[in-house]
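Read the structure below first, then the notes.
Every protein chain of the complex appears in place save one, which is left out.
Right after this comes chain A.
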Amino acid sequence: MTAAATARPAGNSASAPAADLNGFVEFTDVEKSYDGRTFAVTRLNLSVARGEFLTLLGPSGSGKTTTLNMLAGFERPTRGVITLEGRSVDRLPPYERNIGMVFQNYALFPHMTVEENVAFPLSVRKIDKADITTRVGRALDMVRLKQFGDRRPTQLSGGQQQRVALARALVFEPSLVLMDEPLGALDKKLREHMQLEIKQLHTMLGVTIVYVTHDQSEALTMSDRVAVFNNGGIAQLGSPDDLYNTPQSSFVASFIGENNTLAGKVERVVGKECRIVLDGGGAITALAIGVAEGAACHVAIRPERLGLAAAAQAGNRLAATVDGRIYLGDHQRLLARLENGQVLTIKVGPEATMANGEPVMVSCAPGDCRAFPADAGTGGSISKTTGE
């Protein structure tokens, strides 16, 4: 996992300076416990490269916000070391870390105007007045709020407030900006718009961003790399397409994107592949991801990797009957009930016209089926993906 953590996204690594390979931000064996018995974060090793957009993604209580707070300096690690540009920040209070932060509820100062809010980080750094004015003007220009400078934050809409918070976190040119679910309070359309805007600012300024969210689509759209958190640790770290196409655990497979999960038992492992007998009948061949012969396992298959078989097609074939069809405009979701009673979601074209009860043959290539050892974390995800 450490190797994956230090790997840079392909596009930028060639031009990155050598020092960056050590990590701009480095978590080494960091643990955090509030009560001395349970750990909010355990054995965390994470390296963030300069200029990277890294997202900490996970369900609530998975430790992502605690990780962010430790980096910001609001929490101290119980064990382990965090370094920023090679220096340990263990004894550094938040106000000396020079890290910009954007909060979920914006945390704008209500008694100050927009301009005063943005000027705050500059004025506490004793920068002279004229310089402050120009830099505040530039920052507000950047988020297209120049004409709102003398308003109070409460007179702005949610999206505008968040842009002020962005300007305030960026105006003192920190090399690292942390964002704690910054778009959580906005409606869907505005959120998508702001995602784009944040991404543009990131590209334009070359600033390193560590972003926390529980919204997987947000993580996939914005990030260079995503660290998926589960139970206080990183379940998997990688680029969005890595996570989507080659999840390393049942949890990641079901947390990122939509997935069908089938429970079964490993019959035999042959090289990279294994043969699985499904609970309640049927058998398929899948990629073996750390499964042992004879052990219970979960097989994850994306809806778009499932197809309706023509008679002569090779690969896995499962007999099913149509249980329902959801029309989504550009495509449809077909619900197919297997003989063992489980329902699979299949992505089909908008022209498909199966009636309920019609028998179909569901097919998929063994390379698109991933078998993971059955673990505690998958119970919830089965019901999540199948809707049962």
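Everything that follows uses one rule, which is that a residue touches a chain if its C-beta (ideal position, glycine included) is under 8 Å from a C-beta of that chain, and two chains touch if they have at least 3 such contacts; residues count from 1.
Methods note: contacts and distances are computed from a predicted model.
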Which name from "ABC transporter permease", "Protein-arginine kinase activator protein McsA", "Methylaspartate mutase epsilon subunit" or "C-type cytochrome biogenesis protein CcmF" does UniProt give the chain that's left off? "ABC transporter permease"
Residue among A:25, A:99 or A:166 touching the omitted chain: A:99
Across the whole complex, list the residues on chain A that are touched by the chain not included here. 72-74, 93-101, 103-105, 107-111, 120-121, 124-125, 168-169, 172, 178
